[in-house]
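The structure under discussion appears below in the form of structure tokens.
Yeah, one chain of the complex is gone here, protein chain that is, but the others are all in their spots.
We just call them A, B and C in the order they show up, numbering each chain from 1.
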Amino acid sequence: MEDDFSTTTVSAGQLRAIVERIETLEAEKAEVSEQIKEVYAEAKGNGFDAATLRKIVALRKKRPEERSEEEAMLELYMNALGMIA
Amino acid sequence: MEDDFSTTTVSAGQLRAIVERIETLEAEKAEVSEQIKEVYAEAKGNGFDAATLRKIVALRKKRPEERSEEEAMLELYMNALGMIA
Amino acid sequence: MEDDFSTTTVSAGQLRAIVERIETLEAEKAEVSEQIKEVYAEAKGNGFDAATLRKIVALRKKRPEERSEEEAMLELYMNALGMIA
Partner (left out) sequence: MEDDFSTTTVSAGQLRAIVERIETLEAEKAEVSEQIKEVYAEAKGNGFDAATLRKIVALRKKRPEERSEEEAMLELYMNALGMIA
């Protein structure tokens, strides 16, 4: 090859395979996201509060001690700012 | 019931079922996200450019005419701003 | 002009003015974001906890009754799930 700039090539077959795998996985991800939205919508329809459910899901990822420490710190700051009656 | 404030209750079983369904779906979503990252990493390892792959995936979601219109508009603006030699 | 496709034009001066206004505003926004990060970093250096500060800032945007209602709902759900000792 005489020319640096013309030598970049790409395997069409390999490229197509990669792009199609990404598209398949992204479609699966969109499908799961949709299912999560449906669970929240159904829960709301049954009288549950979506925002509280989201907090619960986030809190359950933490250890109980981690949760109590964070809660204690928040109360300390809220007290200092007069946010707790 | 004598007290408005004490009457909100929640079915523990129903709540637990909802939260567990959300957690299962979120775990699936995280797993798929991880697989997408792995495809990009593997593609990079094979010499493909991740940023360009992302653009390709985005462009393939559009119709060809949509793509040409957007490209023409972009060139019009770039020309007006002297961004094209 | 005989041709629909060739008639789209754009005022270069007007376009440049718009783009420059956006760039100026985006630079200001980036500057303010940087200052916010610096306040958190300085607070951390003085022993404050950044995550708790973020919660405080979010909570202060809500009315006290809104906060107590949300807190009560969260405790109700946590109790139902056995998350509170």
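What we mean here is this: a residue touches a chain if its C-beta (ideal position, glycine included) is under 8 Å from a C-beta of that chain, and two chains touch if they have at least 3 such contacts.
Just so it is clear, the model here is predicted, and its values are computed rather than measured.
Summarising the interface, subunit B meets the missing chain with residues 49, 51-53, 55-56, 59-60, 64, 67, 70, 73-74, 77-78, 81, 83, 85. As for the chain not pictured, it touches subunit A at residues 8-12, 15-16, 19, 72-73, 76-77, 80-81.
Touching the omitted chain from subunit C are residues 10, 14-15, 18-19, 21-23, 25-26, 28-29, 32-33, 35-36, 39-40, 42-43, 46, 48, 53, 56-57, 60.
Convention: only the chains that are shown with their structure count from here on.
Spacing of subunit B relative to subunit C, judged by their CA centroids, is 19 angstrom. The distance from the centre of subunit A to the centre of subunit B, each centre being the mean of the chain's C-alpha atoms, comes to 10 Å. Per-chain Cα centroids separate subunit A from subunit C by 17 Å.
Across the assembly, subunit C contributes 73, 77, 81 as residues in contact with two or more other chains.
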